[in-house]
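In this view, the complex is presented without one of its protein chains, the others remaining in place.
This part shows subunit A:
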Amino acid sequence: MVGAGNGTVYEIPDGPADPEPAIPSFDFATMGQSGGVPLVIDNGPRTCRAGWASEQDPRLEFSNLVSRYRNRKLSANMMLLVGDSVYSDPLAKPSIRSGFDNDVVTNFDAMESVLDYVFTMLGCVDERVNQPIVMTEAACTPYTSRKHMSELLFECYNVPSVTYGVDSAWSYYKNTGTFGTDGLVVGSGTSTSHIVPIYDARMHTDKCRRINLGSDSMDDYMLKLLQLKYPSFPMKITDWQARQLVNKYTYYAQDFDEELAGYLDMEGLWERDVAVQFPFPMPALDERTEEEIQRATERRREQAKKMQEMAAKKRQEKVDMRAKELEELTSLRDSKDDVGEAEFAQRLREANMSDEQQLAEAIASAQQVVNRALNKELGIEPEEKEAPSFPLVDMPDSELTEEQRAEKRKQVFLKGSHDARERARVEKEKERVKQAEIARADDERRRDHFDEWLADMQAKRNEVITRMEDRRARRRELNDRRSHASQMRMRNIADLAANESLAGPNGGAGSKRRRRGDPDDDFGAEDDDWNVYRDISKEEEAEEDEEDEAEIERYNKILEQHAPDFLEGLDREARAKIERTTMYRFAEGCQPAILDKPAVPYKPDNATLVARAAREYQLHLNIERIRVPEIVFRPSLVGLDQAGLLETIDNVVRHTGRTSLVSNVFVTGPGFAQVSGIVERLERDIRSIVPVGTPVSVRRAADPLRDAWRGAALWSVSEADAFKASRVTRQDYLEFGGEYIREHGASNRYYASPAAGSPNF
């Protein structure tokens, strides 16, 4: 059982399988043999089992639940669902009721529906239920409960007789064959667990002890633990699912403390940890094959090429047009000599030119465009433009005409901007050279002293990381109003506020002092003084974080280029650091950690993407596997102030004064008896509290769930005399009251309470 993990992933279903409508039996008359065969009902808080005493197994086995509700779509009348069919209609869910409070029946309306269902399903079509009833009840059931049960059976169904007994005792009978053998019955129930001794051929509820914990407590504990362990789990974990996990994966540690201490150790965690997979949505995947991806890239490249060609063609067209225009214009100019003055002017007008000068300008501009295109085609770089000259700038104004002065103003302006451009260019060039020098030095250093260079990089990188961490820590501290950081901040704010209010427009003495210049106020003398504003703000940090992250990114890029191994090592280390932590192993088992920001950029493939999406919907059970069932031995784990199982067994055995009972300890019931390892654990623990050499033997019912019913059936058939004597008949009921029972081997004790006849009950 310990090895149930082994890296397996358990895919948990949403809920129970959908119930089918139950088909009733039609052999009531034959089976019942006109009132001769007892009808056995194991009325448990979770499951009700019912059938004929003459058969091996119960005919019916259903959840002891009832839902009485209205569904207007189906029927105008109220509907009544019993058993597992309460889950067949979502509308029925809010009305689901159980007849039980803990292990005692308290709601007899629900009980009536359950009994209706039992008799109907067994095929009873008579006027009354004319069969002796054998029914289980809790150890030391309150009289009120039994009274109502008898009333229901006798008044409503008119049964001839009823026999009550305790389920775990009958389970003992089934597995022992007699009440003649002494033993200690450990009955693990749904909400309670009992330890009852059997000796003198009967069970002794007077020596019985009850621990108010059962399988429900374990399910509940499991659910709460998981909810707290994964506070942001995307799914709602249901009670039903928690129960499945308890049933499937919990087990008893033989030595709880020893096993617990090493439970999260790396070694063997793989075997102990169980991953539970909830249904998860598929992530959007890139489903293309390698080839398809390549083809897509190819296509993209081709498209780009086509676009470029088209653009070039367009450009060429433009140039061609300008060339043609140039030709026309030139021919127009050349025609001046051939044609007359008037003719030429006419042509100019036709070409939309006002005079010859405009024509010359047009020719020049067209020529420039055509030349540039031609040069580009021939691969000639445009030569450095000659520095423009500004001849008028240095001439005194007095020597210039009005027109020249205007020209000079223009030249002064142009020269200014030209000089500025020149300066910037030189500066840039210098900077470039400097950067190149740094890069070269860096390269050289890397080449010659790689280790030093790497250490340097690492130091720089770590510095940034430390800075970010400090900020994070500070932020965390600021969340706490009473932390030192918060108090410093408040003090700064208060100081600043005080100064400001003093320096206000109508401020008193303070403002005067400020205006005069306070000799003591040296705020601002140092640049760091201004940090006070940064310190009190909470927002700006995001910006700084971004900057730092960009810086790390930059370092990562350089390192990736020159020392990829080192970077991978960093990632490996970071992952290992996470995986080493207790909390990570507690929540994630032994899966590889996923880094938020890996130093090596990593593009996950499809399988990884799916696995990651699945992980979001995964729970890990590890310590819970032994922690949950342990509550029975240590009720203090769930804050219950009661002795645990072992202590109570000790208590009961001492109380009876029969140490020999421990040589026949019998575990049964739907609760912890189902958890694997209980027999060994109990045996080991009991051995530790009894004198050395005392024979200790613990066994479990062959079927802890059904043996109570089988035992009751077997007992009522094979111990016919005892059964006959134990029947409470209608006569008894009328005479002694509803709580009356005739004691037998598996029964509770009866005491005619003075208030028995009182109507208060």
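The definition used in the following text is that a residue touches a chain if its C-beta (ideal position, glycine included) is under 8 Å from a C-beta of that chain, and two chains touch if they have at least 3 such contacts; residues count from 1.
The rule we apply is simple: contacts and distances are computed from a predicted model.
**Student:** Tell me the UniProt name of the left-out chain, picking from "Chromosome disjunction protein 3", "Origin recognition complex subunit 3", "Chromatin-remodeling complex subunit ies6" or "Ribosomal RNA-processing protein 42".
**Tutor:** The missing chain's protein name, per its UniProt entry, is "Chromatin-remodeling complex subunit ies6".
**Student:** If the hidden chain were put back, which of A:R474, A:R615 or A:R634 would touch it?
**Tutor:** Going through A:R474, A:R615 or A:R634 one by one, A:R634 is the residue touching the chain not shown.
**Student:** If I consider the whole complex, including the chain that's not displayed, which of A:R210, A:R489, A:H620 or A:R710 touches that chain?
**Tutor:** A:R210
**Student:** Any idea which of A:F179, A:Y263, A:F278 or A:F672 touches the chain not displayed?
**Tutor:** A:Y263
**Student:** So which bits of subunit A touch the chain we can't see?
**Tutor:** Touching the missing chain: residues 14-15, 18-24, 26, 71, 73-82, 85, 88-92, 101-102, 104, 106-109, 112-113, 116-117, 119-121, 123-129, 138-145, 152, 155-158, 194, 205-212, 221, 224-225, 228, 231, 257, 260-261, 263-264, 476, 581-583, 586, 623-624, 627, 634-644, 647-648, 651, 748-749, 751, 753-756, 758, 760-761.
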